[in-house]
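Missing here: one protein chain of the complex. Every other protein chain is in place.
Labels run A and B following the written order; every chain starts at residue 1.
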Amino acid sequence: MGRRRSAVLTVLIALVAIYSLVPLAWLVVNATKTQEGLLSSFGLWFDDGRFALFDNVRQTLTYDDGVFVRWLGNTLLYVVAGAGGATLLATLGGYGLAKFDFPGKRAVFAVVIGAVAVPGTALAVPTFLMFSRMGLTNTPWSVIIPSLVSPFGLYLMWTFSQQAVPDEMLEAARIDGAGEFHTFFRVSAPLLGPGIVTVLLFTVVATWNNYFLPLIMLKDPQWYPLTIGLNSWNDQAQTVGGQAVFNLVITGSLLTILPLLAAFLLLQRYWQSGLAAGSVKE
Amino acid sequence: MSRFLKVAAAATAAILTLAACSDDSSSDITTPPATGSEADVTAALQKGGNLTVWAWDSTVKDVAAGFEKKYPNVKINLVNAGTGDKQYTALQNAIAAGSGVPDVAQIEYYAVLQFAIAKSLANISGYGASGLKSSFTPGPWNAVTPNGGVFGLPLDSGPMALFYNKEVFDRYGIAVPATWTEYVEAARKLHKANPKAYLTADTGDAGFTTSMIWQAGGKPYQVQDTTVRIDFADPGATEFATVWQPMISEKLVAPIPPWTDQWFKALGDGTIASLPTGAWMPGNLASGAAAASGKWRVAPMPQWEAGGQASAENGGSSLGVLDKSANKALAYAFVKYASVDEGKDLRIKGGAFPSTTADLQSPAFLNTPFPYFAGQKANEIFAKSARQVVPGWSYLPFQVYANSVFNDTAGKAYVSSTTLADGLKAWQEKSAKYGTEQGFTVK
Partner (left out) sequence: MAITYAGARAGGRRRRRSLEGWKFAGPFMLVFALVFLAPIGYSIYLSLYRNRLIGGNSFVGFDNYTQALQDAQFWSGFGRVALFLVVQVPIMLLLALLVALAVDSGRLYGKAFFRVSIFLPYAVPAVVATLMWGFMYSNQFGLIGNINDALHVTLPEPLSADLALASIGNIVTWEFVGYNMLIFYSALQVVPASLYESAEIDGAGQFRIIRAIKLPHIRGALVIATIFSVIGSFQLFNEPAIMRPLARNVITTGYTPNMYAYSLSFSGQQYNYAATVAIIMGLITMAIAYAVQLRGAREK
C-alpha cells in the first residue's frame, strides 16, 4: 500500500529476529567442531583452524553401523503415515463438520477440546498398557496411531471448509446425483488445497518432533525416530565404556531440523494462505 | 475403516480386561527358590532358542556375539532399552502390561531388591547360582542375594577410588588427601589459590551420597522382609553430613551437573581436580576428557578415620533373569556366561571393571598399565578397594523411587540455607512416607 518504511520498527523487529536466530547459529557453529574442540573453544565462534563439519556429518551417518540413517528412515515412515493419515482424517472430519448436519455434531468438538485439556503425559501409562494388550507396543503402529489425531488440524479444516467450499456447489453436485465421497474428491478437495498443505505442515512438524510417546512405546532402537535416537546418544556418555559423542549429537540435531526447515521454506506460499483462511474465521 | 474398527474393538476389549484384572501381587514376600536345576541349563543349551536381553552396557554386545558363536542354536536379541531408571520404567511398564518382558535385564545393584521384592526377578539359585558365591567380591554378591535368594549375577562393580588431576595438585602444592578432613582442607586451599578451580564437583547425587555414608560405616537402611528402617541420623550418616557440609556452604564444590558436556570439559581442563567415584570411571574419562590424558592418577579413597581401610561400592550392575521369561534355564546360561565365563573376559577386554575374585587377583589384570593415568597400574588400587568394602550395606526395596526424590529433598542443601543433615532428614521422611503408602512397615 506504498507506506513509508520505518527504520526504527525494522530495528525493533530485527532484535526479535536475532533472538530467534542466535541459538540456531550456535547449532550451526558447533556442528563444525570436533568432540574436543566443542569443549575447548568459544561457543559462538568457530574453532580455530579446525573445520570438522563434513567429518562430523560423515561420522553421524556412519556411527554405530549407520543407525542414524535408519532413524531417519523411521522418522520418514512415521511422518508419511502419521502426518499423512492425520491430515486425511482431519480433512475428512473438518469437512464433515462444516458441510453436514448430523446427530452428535455439537458434541464432537466439545469432546475433542475437552480431551485435549487432559495432560497427555499423564495418560501415557494407560495408553501404554492398552497398546501393550493389543500387541502394538514396540511396533511402528504405536507411534503412528496416536499421531493420526490432530485436534488443531480438525479445527483448521473445519473453518477452512466452511469458507472455501460454497454450499451452492455442493447442492449442484447433489442435484446431479453424485455421491458424497465422489463430490468430496471431485469438487471439494481441490478447493481445500491450501488448508490441506497447512495442516500437513503442522502435523509433519508434530510427528517429526514427537518425543514423549515413542520414548514410552518403543524399546528397540531399530524403531527409534531421530529425536529419541539423538537423546540416546546424549545419554551414552554416562555408561561404562560409553563414548561421549556430543559432536555427533549436535551435528545430528542440525541434520534433524534441516529437512523441516527446507519443507517450510519451499511450501510457505501454500501454508500461509491456508492459515489465513483458517484462523480468521469465527 | 475395518482396520480402525478392529483396533477399536481390541481397545475396548483391552480396557475390559484391564478393568477386570485385579493385581495378583500378594503380601507374601519371601520368594520361593526357582524350580530348576543345573541339568535344566544343560538341556536348554542343547535345545537352543531365542533370548531377549535388555542392557545398556556397551560391552554386552561382545558377550552376545560370543555366546551365539559358542552356542550356534541360540539367538540373542540384544536391546538397549534406555540407561538406568529409564530402562526400569520400561521394564516395570512391560511387567505391568504382561507382554514384551525380556528374558534377561541389566539391573543396577541399588535396584535389585526392589525388583526382587516385586517378584519381577526370578530366584536363580536352583540353576546353580548359589554355588558361585566365592567367585564374586562380597559387595556385589550381597546386593544380588537379598532375602536368601539369588536374583542375578554381578556384571561389574564400582569399588571406589579417588581420581585426581596430578598436574593441578602439583601446581598448587596439594598433597593427595588421606582423610576427608584433609580433603576439605585441600578443597579450600585449591579454590583460594584459583577461584575458578574446584577440588571436586557435587550437585547432589543420591548414589554418591549413599556411597559416602556406606564408606563412613553408616547403615541408614535396614530391611527385614517388609519391615524397613530408615535412619539418616546414624553415626555414619551424621559423620558424612558434618564433614561434607563445609564443601557445600563454602562453595568448594563446582556447581556443574555430572555427565554434561561442561562437566567433561571441566574434567579435561582442570576446573574439576578430583572425583571420588567407582572403578568404572577410567573409560569415561578417556573418552569424555581426552584432553587431560596423562594428567590424571588414581589414589585410594580418603578415610573417615585416620589410618582407616574402608571403602564402598558406587554403581555397578547385575544381570537378572525375569520371572516372566519363558526360558529361564537358557536365560540363566547367558547370565552365567556373561558374568563368570568367557563373556566376562570379553567384557574386561572392553574396559569393564570385574567383580570376580579370580580376575581381581590375576597378575595380568593387576599389572595392566593405564595410558590415561600415565601408565599407572590403577587396577591394584581398585582391587584393594574391592576387598575393603564395608560389609552389611542394604538398599531400600523402593530405592529407585527414593533416589528419584533425593534432589527434591536433600538437594535443597545445595541451593538454599538448608543443612545437609536436615536435607537428609527430609529425604528420610519422604522415603518413609512412600514406603508406608506402599504397604511396608516403616520404622
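Basically, a contact is a pair of C-beta atoms (placed from the backbone, for glycine too) under 8 Å apart; a residue touches a chain by one contact, two chains touch by 3 or more.
Everything numeric here is computed off the predicted structure, so don't read it as measured data.
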item: Displayed partners of the chain not shown (whole complex); value: A, B
item: Selected residue (touches chain absent from view) among A:74, A:162 or A:203; value: A:162
item: Identified contact with the non-displayed chain, of B:71, B:183, B:398 or B:427; value: B:398
item: Per the touch definition above, residue among A:52, A:83 or A:98 touching the missing chain; value: A:98
item: Residue among A:52, A:81 or A:154 touching the omitted chain; value: A:154
item: Chain B residues that touch the omitted chain in the full complex; value: 1, 4-5, 7-8, 11-12, 15, 18-19, 22-27, 29, 85, 89, 92, 96, 117-118, 203-204, 226, 254-257, 259-262, 265-266, 271, 397-398, 400-401, 404-405, 407-408, 411-412, 414-416, 434, 437-440
item: Those residues of chain A which, in the complete complex, touch the missing chain; value: 1, 3-7, 9-10, 12-14, 16-17, 19-24, 26-27, 39, 42-44, 89-90, 92-93, 95-106, 108-127, 129-130, 145-146, 148-149, 152, 154-155, 158-159, 162, 167, 180-181, 184, 205, 208-209, 211-212, 227, 230-231, 234, 249-250, 253, 256-257, 260-261, 264-265, 268, 272-273, 275-282
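Definition applied: only the chains that are shown with their structure count from here on.
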item: Euclidean distance of C-alpha centroids - chain A vs chain B, Å; value: 38
item: Partner chain B, residues of chain A touching it in the complex; value: 35-36, 38-40, 125, 128-130, 132-135, 137-138, 145, 216, 219-221, 232, 235-244, 246
item: Chain A partner contacts - residues on chain B that touch it in the complex; value: 7, 10-11, 13-15, 17-18, 54, 56-59, 79-83, 86, 90, 93-94, 96-100, 156, 258-259, 261-262, 264-265, 268-269, 280, 283-284, 287-288, 290-291, 350-353
